[in-house]
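Missing here is one protein chain; the remaining ones are kept as they sit in the complex.
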Amino acid sequence: MTYIPITPSEREAMLATIGVKKVEDLFAVVPAAYRFPKLDLPPALTEMEAAAELGDLAASNETVRGDLISFLGAGMYNHYIPAVVDHILRRGEFYTAYTPYQPEISQGTLQAIFEYQSLMCALTGMEVSNASHYDGATAAAEAVNLAYAQFRGKRSKVVVSPTVHPQYRAVIRTYTQGMELTLVGDDPQADLEAGPESLAGFVDEDTMLLIVQYPDFFGRIYDYTNLIEAAHAKGALVCVVANPIALALFKTPGEMGADIVVGEGQPLGIPLWYGGPSLGFFTTRKKFVHKMAGRLVGETVDSRGQRAYVLTLTAREQHIKRERATSNICSNQGLLALASAVYLSVVGKQGLRQVAELCYHKAHYAAEQLSKLPGMGLCFSAPFFHEFSLCLNRPVEEVNAHLLEHGILGGYDLGQDYPALKDHLLIAVTEMNTKEEIDALVHVLAEVAHD
Amino acid sequence: MTNIPSNLKYTKNDEWFDPASGKMGLSDYAQAQLSDIVFVEILVGEGDTLQAGQAVASVESVKAAAEVYAAVGGKVVKVNETLADAPETLNSDPYGAGWVIQIEDGDASGLMDASAYEKYCAERAH
Partner (left out) sequence: MTEFILQDQPKVVEPTIFGLSSPGRVGVSFPDADVPRAELPESLLRADLPLPELAEVDVVRHYMHLSTFNYSVDSGFYPLGSCTMKYNPKIDEDTCRLPGFLYTHPLQPIETVQGNLALMYTLQEWLKEISGFAAVTLQPAAGAHGEFTGVLIMRAYHKSRGDYKRTKMLIPDSAHGTNPASSGMIGLEVVQIPSDARGNVDLEALKAQCDDTVVGLMLTNPNTLGLFDEHVEEVIKIVHECGGLVYGDGANLNALLGIVRPGDLGFDVMHFNLHKTFAVPHGGGGPGSGPVGVAAHLADFLPEPVVGIIEDGDEEIPPLYGFVRPPKTIGRMKAFHGHFGGGLVRAYTYIAMHGAEGLRQVAEHAVLNANYLQARLRGVYPIPYDRICMHEFVAEGRIEGSDVRALDIAKRLMDYDFHPPTNYFPLIVHEALMIEPTETENKNTLDRFADAMIKIAEEARTQPELLREAPHKTPFGRMDEVRAARELVLCCWLPEEKDEA
C-alpha cells in the first residue's frame, strides 16, 4: 500500500492543468532504454502484514532485556530509559519537523537544542556545545577537523592514545586519509599499563591534537591534568573522549583543561538499537567556536521583544562556505539530542549521580567477586568506573560461548584489538544489572575456572 | 550610496589598497553585500611575503562567507589585530579602522582607480 491521497479523477484534472495526457508523459526526458524498469521486489504488504513480518524479524533476536543478561559494553551501554523520554520523542511536532531554518515556526526545536547545548556544557565543564554529530567516533574525527582548521594545516601530527576505542581510532583514520596527517601513539603493541603521561613524549611542536579517552577503553579513570598541561606547553590542543554517565561522578575534562570534549551520548536516554542511531556530543571552548563544525543555536530576541533562539554562525557551515567549511555535516542527530535533553532533565542532578554511583558500585562488586576466582584476575590496577578488564585462563571465545549457553552475554574480547590482551574480557556493569545477575556471572565463570 | 574614496585603488574582488599608507581592506560595496560581519580571521602574519591574489583573511557575516585577497604583492608590515574582537568595524568603517593588513612597497599599477571601480560596481548592481 502507499500513502498517496490523490484520487483518479483528481489526477485527470491535474494532468489537464499541466497540459499532458497521461502521467508517463511527464517522464519523456528519461532515456527510453532505461525508462520504467521492472523492479524485482517482493509483493507489497498491508500494514497488518508488515507489522507481522517486522515483528517476526525482531522476535528472532535475543535481547538484553528478557532473553540475555548482558555484561557487554565497549562503547554502548544498557541503561534504564525513563518512560517520559520516548513519550516526548513521539510527538510529531518534534520528529516530523525539519532542521529549524525558519525560526518563527521552529522555536520548540530551537529552544530544545539550546537547552541540550547547555546541559552538555554543564556535564563536560565546557563553554560551547554544537547541536550534535552522528556518534562518538565521528565526533572524535571532527575534533581533528577542528584542530586542522585551527592550525590551518601548519601542524600535521595527531597523537591518539592506544586506549581510545578501537573503532573510534579506525574512524579517525578513515576521515583523515586525504589530509596528509601523521597519526601516532595508537600502537596496539604499546605498553597499556603505562600511565597517561607516557603519551606526552609523542607531543611536539608539530602536534595539532592529542586525543585521550575518559574513562579509557578499559574503563580506567585517570586525571589528565598534567598530560593536558604538557600538551599545551607544546601548543597542541587536547580532545577528551568522555562517557557522559561517568561525568556525573568524576572530575570534568573541562576542569582538567581540555580544549575539546566529545563522546557517545547513547547512555543518556537512547536505546542500544543495535548500534544506532545514537548521539555524538561535541563541546569546546568559546575561542574555538568559529572552527567547530555542526549547527549551533544562540539566544536572541524576536521583533516582538520575546526571547527566542536561532541557528547562528551559519556562515561556518557547508551550505555557505562549501569546500572551505570545516566539515560537510548537514543532517545531525537532532531527535536524539532531544532524547538526551529530556533524559538529563527528568533524571536531573540527583538521578544522574545515582545512576553513576550504581554503575560504579555494581561494577566494583563484580570485579571483586570475579578476581577471587582461581586463574582469573583484574588486568589493571588503576581506578575504574563501570567497565574493567578481566584476565582469563582460556580463550575469551570459549568462555563467552559457555556464558551464552547460560543466557549470559559476556564481555568484549580485547584480544581482537590488542594482541597483548589475548584471553582478556572487558566486562561492563550498569544500574540494570542486579546482584543476582552478577552472582550468576560469577557462578558460571567459577565453573569455567574449575573446568 | 556606495562610498568609493578617490585616493584608493581597487581590485575585482572588492579589496581596496592605499598606495600612500600600504594599507588594504574590503570596500564599502563588499561590506554592504556581505551585510553584518561577525567573524574575521587574518590568515597571514607580520613579516610574511605575499603574492597578489593570495588569501589574507577569512570573513563571515550572518549570511555569507568570503575571503579577502592580497590587493598587491609585498611584505606584510602590520595586521589589524583589533578586528578579531570587533569584526563589525569592517561594516562601520571599511576604509578607516577596518583596514585588514599593511603591505610594504606594494605595486598598485594593475589596480582600478576609483572611477573604474565605481563603474564596475554599477555594472553588477543590475
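Per-chain numbering from 1; labels A and B assigned in written order.
We take it that a residue touches a chain if its C-beta (ideal position, glycine included) is under 8 Å from a C-beta of that chain, and two chains touch if they have at least 3 such contacts.
Please read all numbers here as calculations on a predicted model, not as lab measurements.
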- Query: Which of these touches the unseen chain: A:Leu15, A:Leu183 or A:Ala200?
  - Reply: A:Leu15
- Among listed residues A:Val128, A:Leu183, A:Leu378 or A:Ala420, the absent chain is touched only by A:Val128
- In terms of residues, what is the contact footprint of the unshown chain on subunit B? 36, 38, 62-63, 88
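One rule holds for everything that comes next: only the chains that are shown with their structure count from here on.
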- Distance in whole angstrom between the CA centres of subunit A and subunit B is 43
- subunit A contact footprint on subunit B (complex, rising order): 38-39, 41, 43, 58, 60-65, 67
- Message: Under the definition above, what is the set of subunit A residues touching subunit B in their complex?
- Response: 152, 290, 313-316, 320-321, 324
